[in-house]
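One chain of protein is taken out of this complex; the other chains stay put.
Letters A and B mark the chains as written, and numbering starts fresh at 1 in each.
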Amino acid sequence: MAPTDPTDGWSLAELARRTGAALDGDGAVVVRRVGTLEKAQAGAIAFLANSHYASQLATTRASAVIVSPEHAALTPLPRLVTPKPYLTYARVATLLHPSQGAEPGIHPAAFVDATATVGAGASIGPHATVGAGATLGAEVVVGPGCAIGAGASIGARSRLAANVVVCDACVIGEDALVQAGAVIGADGFGLAEDGDRWLRVPQVGRVVVGDRVEIGANTTIDRGAIDDTVIGNDVKLDNQIQIGHNCVIGDGTAIAGCTGIAGSTRIGRHCRIGGAAMISGHLTIPDGTTLGGAAVVMSSIDAPGVYSSAFPVVPFADWRRNMVRVRHLDQIAERVARVERALRDLSSDD
Amino acid sequence: MAPTDPTDGWSLAELARRTGAALDGDGAVVVRRVGTLEKAQAGAIAFLANSHYASQLATTRASAVIVSPEHAALTPLPRLVTPKPYLTYARVATLLHPSQGAEPGIHPAAFVDATATVGAGASIGPHATVGAGATLGAEVVVGPGCAIGAGASIGARSRLAANVVVCDACVIGEDALVQAGAVIGADGFGLAEDGDRWLRVPQVGRVVVGDRVEIGANTTIDRGAIDDTVIGNDVKLDNQIQIGHNCVIGDGTAIAGCTGIAGSTRIGRHCRIGGAAMISGHLTIPDGTTLGGAAVVMSSIDAPGVYSSAFPVVPFADWRRNMVRVRHLDQIAERVARVERALRDLSSDD
Partner (left out) sequence: MAPTDPTDGWSLAELARRTGAALDGDGAVVVRRVGTLEKAQAGAIAFLANSHYASQLATTRASAVIVSPEHAALTPLPRLVTPKPYLTYARVATLLHPSQGAEPGIHPAAFVDATATVGAGASIGPHATVGAGATLGAEVVVGPGCAIGAGASIGARSRLAANVVVCDACVIGEDALVQAGAVIGADGFGLAEDGDRWLRVPQVGRVVVGDRVEIGANTTIDRGAIDDTVIGNDVKLDNQIQIGHNCVIGDGTAIAGCTGIAGSTRIGRHCRIGGAAMISGHLTIPDGTTLGGAAVVMSSIDAPGVYSSAFPVVPFADWRRNMVRVRHLDQIAERVARVERALRDLSSDD
């Protein structure tokens, strides 16, 4: 889903009009692409969202910049002034680099079952498979090598990059963006002990994904065991995330890469889950919770807030010593208690 | 591998007979699908395996339930009574929702090398590739977009979902279930230092997978460097697991998602490995070991048992303080030792 080559460009005045930012300076300047303050060339527009980089305003070769009111005076360049430069940047970038249109139609090397429904303007790439009874909405893009299972449904304007798998009966809403290699609706890890062996438990639920959802590369979302796994509207999932069967992820929640969520856990709305978080099964995490990177969650969280648990690196020698100490922390704590008692005894002796 | 639509259903008496559970109540009741106690509708059978949900027995709209003897009196519904309700549920669900049959035959959009052997009743989906000299047993299902390498072998009745890769010469036993995107037999991480560069070490072993194995979505199992990587019978692997070259996983071991196992580690039989565990290379873990979620294993384990190491989240402010303390834990321990000595000195002064 790489953006297109630069367009003919837009005048700064037009960009101001379309993004709602204030124009400061020559509105006739035309920009054709985005750039970073550091590396932009003439014809590019850059942005400053972090004061840390403010000194780059003086040296940038960009033709225009997007800045907040507090930084507007630091540059002589034509500029868009807005309290949210990053959001305005996102809007400008979307105008300058619109998503690459996919050629409508079913590629001759695709296989679409005769009973599938394909909406107007949909694009189905080479070597894609669309199963029996599947439904693709208008302008859906199915990339090369995707496999859409029987009875699955993809909402209008949703785009699947290459080699995405959507398993039987699963539902994806409108305006989704699914990156390459994601697997939606594989069987969950359902096993019943049967003496020395495991008996497989049929996974009869679906995955139901809301609207405007993004799913990262090689991320996996398991289908429900009985009821469905549910991904709310506006949920954003980074790469290599694993979501177990019957999880429910609330609207607007964003989850960074490499996070794993075990089965039947319910995550609230508008949560922010740091990368590589590991969340056990059957838990509840309330709306608006933030989890730091590499957070481990092993019981439900009662109140929204910011939670962390990771221990960052230290030099190896320190690590070895501290690691051993942690293993005997309980003994240290008991020694402290003994010392306190001894001191009390000494004091009472006085 | 989604289950089929509900069948015509089974009478409770027949389900009792086939699963070995005791029948309590009207055996003529017909159920057509499984459901949860909470959401089941008429025509569904639900189960209670956890006392925590016993109150739902009073309100469920299911037509029948599966319960243990201790809960049997809590419901007036027709029921299957069994000491292992979840196992009986698994059997009932398998009867009500049998695996979807795949149409036998080679799809016209598949490519099967002329020298490959395809067993009777096998099904090969669109855009699948079966390499030279590969062998597929009877009733094997190869999903859309799978790639089976040259000389690979898949045992009878094994099913591969979409976009699974089985690399050259690798062996999968009978009755396997491999979820979408899994990669079996990629080259392991074999590198020899050659001055400033790395020299690649050819990976000449295979992956040999036993019978009745499940492999989760986007899980990867590397081929052996010289000898084979071996996955025993009845091993169950969840999604996004990484198993390094020359690992040996014993029969019946179950490993939850996002776990990584570095090369040449031997894991015993009937182990249970929690999600997101990280196990270093060249270790031995004995039969019957249980590892908690997010466990980190950096040396061999001598005796079976339950092992854990993860630190769960705390509120951010507490985390910051404790994180700093852990970095100086060795100093704390030394201060405790000094205090103890000082106290001893004081006491001996007395």
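Convention: a contact is a pair of C-beta atoms (placed from the backbone, for glycine too) under 8 Å apart; a residue touches a chain by one contact, two chains touch by 3 or more.
It should be emphasised that the depicted structure is a prediction, and the values quoted were computed from it without experimental measurement.
Student: Quick one: which of B:L57, B:I106 or B:V183 touches the chain that's been left out?
Tutor: The single option touching the absent chain is B:V183.
Student: List every residue of chain A that touches the chain not included in the displayed model.
Tutor: 1-3, 33-36, 39, 84, 86-87, 89-91, 93-94, 97-100, 107, 109, 125-127, 143-145, 161-163, 177, 179-181, 212, 214, 216-218, 234, 236, 238-240, 252, 254, 256-258, 270, 275-276, 293-294, 310-316, 319-320, 323, 326-330, 332-333, 336, 339-340, 343, 346-347
Student: Kindly note down the residues of chain B that lie in touch with the hidden chain.
Tutor: 109, 111, 127-129, 145, 147, 149-151, 163, 165, 167-169, 181, 183, 185-187, 189-194, 196-204, 206, 218, 220, 222-223, 226-227, 240, 242, 244, 258, 260, 262, 278, 280, 291-292, 295-299, 301, 305-312, 314, 318, 321-322, 325-326, 328-329, 332, 335-336, 339, 342-343, 346
In this text, only the chains that are shown with their structure count from here on.
Student: Measure off the straight-line distance from the CA centroid of chain A to the CA centroid of chain B, and report it in whole Å.
Tutor: A distance of 25 Å separates the two centres.
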